[in-house]
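For this view, one protein chain was removed and the others were kept in their places.
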Amino acid sequence: MNQESLWSIFINAVLINNFVLAYFLGICPFLGVSGKMETATKMGGAVTFVLVISSLCAYGLHSLLAAIGAPYLELISYIVVIAATVQLVEMFIKKVSPVLFNALGIFLPLITTNCVILALALFQTNKGYNFVQCLVYALASGAGFTLALVLMAGIREHLDLAEPPNIVKGTVLTLMIAGILALSFMGFAGLGSN
Amino acid sequence: MQGKSQIQNVFKKTLNISTSPHLVRGIGTNDIMRNVVWALLPTALYAVYAFGLSALLLLVTSTVACVLTEHFLAKKSKQPSTISDWSAVITGLLLGLTLPPNFPLWMAFLGGIVSIALGKFVFGGLGYNVFNPALVGRAFLQAAFPVAITTWFPVFSPDRFSSVSVATSTLPLMEPATDGFTGATPLSAFKFDHISTDTYDLAMGFITGSTGETCAVLIILGGIYLAVRKMLNWHIPVSILATVYVLTALLHFSNPEKYPTPEFMLFSGGLMLGAVFMATDMVGSPITTAGVWIYGALIGALVVVIRLWGGLPEGVMYAILLGNAVSPHLDNLIRPRVYGTGNRGEKVRG
Amino acid sequence: MSIQTTNKANEGFWDKLASSPSTDEYMKGLFRENPVFVQVLGMCSTLAVSNTALNGLAMGLATTFVLLMSNILIASLRNVIPKQVRIASYLLIIATFVTMTDYAIQAISVELSKALGAFIALIVVNCQILGRAEAFASKNTVWRSILDALGMGTGFIIALLCLGTVRELLGNGSIFGIPVFPDSFQEWVIMILPPGGFFMLAIWLMVFNAMKQRKAV
Amino acid sequence: MSVLISLTALGGLTLLLAIMLIWANKKLYVFEDPRIDTVEEMLPHANCGGCGFPGCRPFAEALVNGKVLPGKCTVSTDDGKAKIASYLGVDVGAEEKWVARLACAGGTNVALNRARYNGVKTCQGAALVSGGGKGCFWGCLGHGDCEAVCDFDAITLNAFSLPVVDVTKCTACGDCVEVCPKDLFSLHPISHRLWVNCKNLEHGDEVLEDCQVGCTACGKCAMDAPGNLISMINNLPVVNYSLNHNTQVPIQRCPTGAIVWLDDKQGAVKGTESKKIVRKGERLEGFS
Amino acid sequence: MGFFNFHTNTFKHGVHPPEHKDETNKLPIRQFTFSPLVILPMAQHLGAPSVPVVREGQEVMRGQLLAKAGGYMSVPLHAPVSGTVRKIANVPTISGKMAQGIYLQAFPFSGQEVLEGKPIDWQTATREEILQGIQDAGIVGLGGAAFPTHVKLKIPDGKHCDLLIINGIECEPYLTTDHRVMLEQSDDIFTGIRYLLKATGAPKCVIGIEANKQDAADHLASKIPPGMPVSVQVVPVKYPQGAEKMLITALMGREVPSGGLPIEVGGVVVNVATTAEIGRLLPHGRGIQERVVTISGPGVQKKGNYLIPIGTPLRYVLEQVGADENISEVYMGGPMMGVAVSNLDISITKGTSGIVVFKENDIKRPDKVYPCIKCGACVDACPISLNPSKLGLLAKFEVYEEMAAKYNLMDCFECGSCSYVCPSHIPLVQYFRSSKSIVRKRNAAAKAAG
Partner (left out) sequence: MSEAQKNTTEATNSRKMLVTMVGIGTICALLIVLSFQTTLPRIEKLKAEALEKAIFKVIPGMVSKKTFQLEGDKLKEVTGKVKDAKLVYAGFDKDGKLVGLAIEASGMGFADAIKVIYGYDPHKEKIVGFYVLESKETPGLGDKIEKDASFLANFDSLDVALSEDKNSVKNPVTTVKHGKKKNGYEVDGITGATISSRAVGNLLKNSTGETLPQLYKNKDFFEAKSQQ
């Protein structure tokens, strides 16, 4: 059982070990949808939403599999259940609220195969968090992801009005900025260690 | 008629046409940059006086590295060279001033290259860089060579003008030999051993630390010179320093045992240099006055958080880099109310 | 569509080899459609485990194995799986092989599985694998899918090695754990840290861009 | 034992999920015509707006809904249009190729600049500064806004800073028409061969002071033209294209070559009596 | 003005360009000689061009009606000299455009006496009569914009005018026209104010004058007729205080809503020279024939303030005042907002307040444009608190819609403060001007398309 305080879980996931900038998780959407501020915030919201759902699913599944003594099915059941749940949610939103779907739903299929989601499920199992800790961890990871995405989107939007050399335009530039952001986030290392 | 023929000549001429306004104020971008260099010179000279030959070599190396890189990259991308705008000199000087005086020269050279190439060139050159180039270089070096960058050189060492620190002349494949002295900066002394340093020593620069961060008084003088000439936005240093002061004061009075005095926080470490010369980098800071206040307050708060609760003794560099990352957002979100648009203004962002 | 051989003297065997369709199926993954440098896929594992060459190699091999096996299975089942449940089925198949790989690596060495950490499990969500399944294996024969998987896998390994060797060399002074520089070498610690990963990948992409540009001119 | 457990567990799980998905597929599915995607895929993705729709996808929707015919797309090749047409089972709706045409021949070799313009090197910018400094107020300023705005590389400035339209590349998207501050571009069917290459509203020698190839409004072309093919309006000849006379007669006596015959191969053909161009090279000086 | 008064008697931001007013502000207004040929464009004002009522070859008297107003938003044009109408054809104008105009050849040695018309007495005339009289006199804003004055004075239903502001700011460098008018024509000004007070129904009137014209302010204050609700207010020197909106903020402490007219905050602003002209012309029922023009700048020998007949060609003006051999730039209006002339054949119009001539090397033309370093100088200069730095970048990358929709591009009135202060010498005003024209073009196209 893990004793970490909720506050330290939160700070850790948002700043110190940011999923994107320190763990390299969710790089694909990070590179893909950080071009515009508007999409970035929506994507961040959608990811946080899915993170919470999948965290809950994973928590339930983990208890279930432990009960029947088949921990080796963890990975496969996580991914399948999360994928199916997300798809259901997507269809549900599309049916119920087309407005919400346009704002959030179109990102959902992208998110299913986002490493952040599965990684969160695996990490929380690894760290042995309890239910509330899982929830905070999911929210904090989502917040960390959104923070990185939004910072990046702001910078990239700003750079729409710049003339970077041809050779670095696009992914290269985004990666370099991500590197500098990761450097800046290193300042948070050890936060709360003393 | 002589007058007539002269007029005829006049009217044969092709006139120049251009759009209004036809007057311009004299100050150019290169003038601003050059003046920043002047303002930095006293600090640099004091550094050479306090730390000797090693500091001189370090400053020269980092500046030369930056200028050469700028020139080379401009040539490489078939653009006219941009070294004449002095911005590369500022970057080089600032980088040198943030490094320990006995920092190996080859590393400083590498830092200069990284500053210009990664901090500036990839964004499209002067005016487009999001982050302060010197700090990008410095952060790179901090992450790459954590030991060398936290090995300090004593201030006023007696043989500073006759010999060069062993570490300075280290080559890439050599382990930097330590001089035996690895004195602590006031900040690390406080963080790890709770030893506070006298404020007077801090302000006058009788302490060890990075090359250019020791003498707070000279830095402030340089800042005032620029602010008077309107080449520096005085709101930024004021809001950073005020935030640091207020936050530390609150903490200090709540628990004087654990937290340092606000004066100590203001004058120690790179805060003064950062607040006056780095956070004020026009390109990386917000453009509106309101945005600038928030930017300064954010940097100040981050400095306090990282210094007091973080793992590292010093956090000015990270705070400014993060402030730079946020400033495009501040520009987007905070806009002055346009004349005649009512108090609520237009909705800024959908 | 074939790889260009500019050298006239080489024409003959290589040219023929290069222009044969099955070779092309394999070769395209190496450079022309390299999953990392050209398609920019599978970034997470690329960045996370390329801090040493050995880790990169192991990760590359594991990914290639999963890619190969899932491609085979999906290609052979491509006429059976209904369209509506295809993604779920692919995920099932991929997750199975990933789990198997995970256990295999744990059985080989504790050290290695510790170094690769959760990233073996995260092969499941490597967009590259699902992408190949969806874009290629579900539409092509088993044989072509095998070639494709091997090609893409090799391309991935090449990319990981490119990153891993440079990062290890500068960050650790060694290659595959064998010290290259004298002990006194001052390591560039940043290279094995996250920012170094971003920078190194950016630099490699830049090299590829430059090569492409030069070719285009 | 564990084999059995896991088989049941995973089998049950997949069963459950499959049922859920199937149910969702039936109950929650929202219909969207898949043909829209397919058609959009077939379109050139130029999003130029030449078809009159805001982009390729709205155009694809309109195509699928039968509101327009594929021929409206100005960018797609004939093959591409035919493919879409056959996919949707409709007529191609072939339209004649339209191209953008410039109504000015006053390059720097023949037209004078009265003033030297300093500032942003765009026609838009220059036009707002006393008309741009060109002697002829109506003439092309030659800063190449049209060249920059053309997404299809169909417009290039020639040696005398005059835009030349490559009719094979031009898709008649209309961007150049919009961008030209002097409104010199217009879209025409490629079969309109007779072309007035000037917009100067002055007449007589005052035109020639500024430009050697301007229309002096002498009216010879209108006289020579059969029927009412050409009429003089506001000091300029206006061709009545609806009459569709395929004749080169009107251009022959034009003294300045302001009216031309656009030939597929030779480009703009001038009449036999048009004067040779005297001045060569860029001329800035010379206020008359 | 109390020390703690937050209404600071001026507006936010703004710049302080060098004034150069000493060169001409001591020189009294002199009558200019008549040019043998005057060229009169029909469009000398904003709005519809005038419509000629004479034919080619007709002989006209000075002050005779040459063209009638082309609508409500238009004014008539009167003959500035006696002479013969040579032809009615295209004439070059300041915008570079050729437009319809009248070539009038002056009679040599003509007496040049002016025809009298139907006088309008300020005591007996009704509001409408005064407005009509102003229109018939062909009076437009003489400050530079040439907006028909009667349109401006027409108070819309439901609004009323709290304050009549007479604009004697003249913030443009070099120009001293209004300064001299205030010193020399105070009687005409106060007569004009009487007409204006009646026409607008305003209870009082303030004459706003910048502190660098203290003598004019003192002179006017001493001449205020007893019992007239007029006061003179001196405001700090700052450009562009003479802009209508800025002046209203400075004197009334109110802001004119974006896209709105001054009357929406209860103010009407009339230029001081226009006021003088009204006071001089209306009692005699005459039309406007000449105006005061400051001719200055390093390129002229006989600098001064001249009373020049409308339609005098620029070439003639420069011949008379002795232009330097090396002239390279001629501006109509002041150097901040004036227009560079491409062609000396254009003529003085009603809106021409000054002619500034520069020689080569006199004007500092920045050779190098640096990238924007976001120093914020333009933001601190912009009198309407726009963000010229961002707008400039957006214009460079041609994102015009965003400029208009999110950054209030259309509120820019091109005062030039941003370009003046920009250390990187970015041609901001030109960017905005062409962006605005493109936005207008696109909006019109969108409207046409439905």
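Order of writing sets the labels: A, B, C, D and E. Residues in every chain begin at 1.
Following the convention adopted for this analysis, a residue touches a chain if its C-beta (ideal position, glycine included) is under 8 Å from a C-beta of that chain, and two chains touch if they have at least 3 such contacts.
Quick caveat, the model's predicted, so the values are computed rather than measured.
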Can you list the shown chains that the hidden chain touches? A, B, C, D
Considering the complete complex, of A:Leu21, A:Met37, A:Leu51 or A:Ile76, the missing chain is touched by A:Ile76
Using the touch definition up top, pick the residue from C:Thr64, C:Thr99, C:Thr165 or C:Asn209 that touches the left-out chain. C:Thr99
Name, in rising order, the residues on chain D that touch the hidden chain in the full complex. 2-3, 6-7, 9-11, 13-15, 17-19, 21-22, 26
Chain B positions in touch with the non-displayed chain are 146-147, 150-151, 182, 188, 192-193, 311-312
Can you list where chain A touches the absent chain? 1, 8, 12, 16-17, 72-73, 76, 128, 189-190, 192-194
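Operating definition for what follows: only the chains that are shown with their structure count from here on.
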Where chain C and chain D overlap in contact partners, by chain label: A, B
Taking contacts as defined above, which has more of them, A-C or A-E? A-C
With centres defined by CA atoms only, which chain is the most remote from chain D? B
Average the CA atoms of each chain to get its centre, and name the chain whose centre is farthest from that of chain C. E
Centroid of chain B to centroid of chain C, CA atoms only: how many Å? 41
State, to the nearest whole Å, the distance from the C-alpha centre of chain A to the C-alpha centre of chain B. 34
For the pair chain A and chain D, the C-alpha centroid-to-centroid distance in angstrom is 47
Multi-chain contacts in chain D: which residues touch at least two other chains? 14, 17, 21, 25, 114-115, 118-119, 125, 128-130, 133
Which residues belonging to chain A are in contact with no fewer than two other chains? 72, 76, 80, 84, 87, 168, 172-173, 176, 179-180, 183, 186
Please list each pair of chains that are touching. A-B, A-C, A-D, A-E, B-C, B-D, B-E, C-D, D-E
Chain B-facing residues of chain D, complex: 113-119, 125, 128-130, 133, 284-285, 287
In the complex of these two chains, what residues of chain C are touching chain D? 84-85, 88, 92
Which residues of chain C touch chain A in the complex? 40-41, 43-45, 47-48, 87-88, 91-92, 95-96, 98-99, 102-103, 118, 121-122, 124-127, 130, 193-199, 201-202, 205-206, 209-210, 213
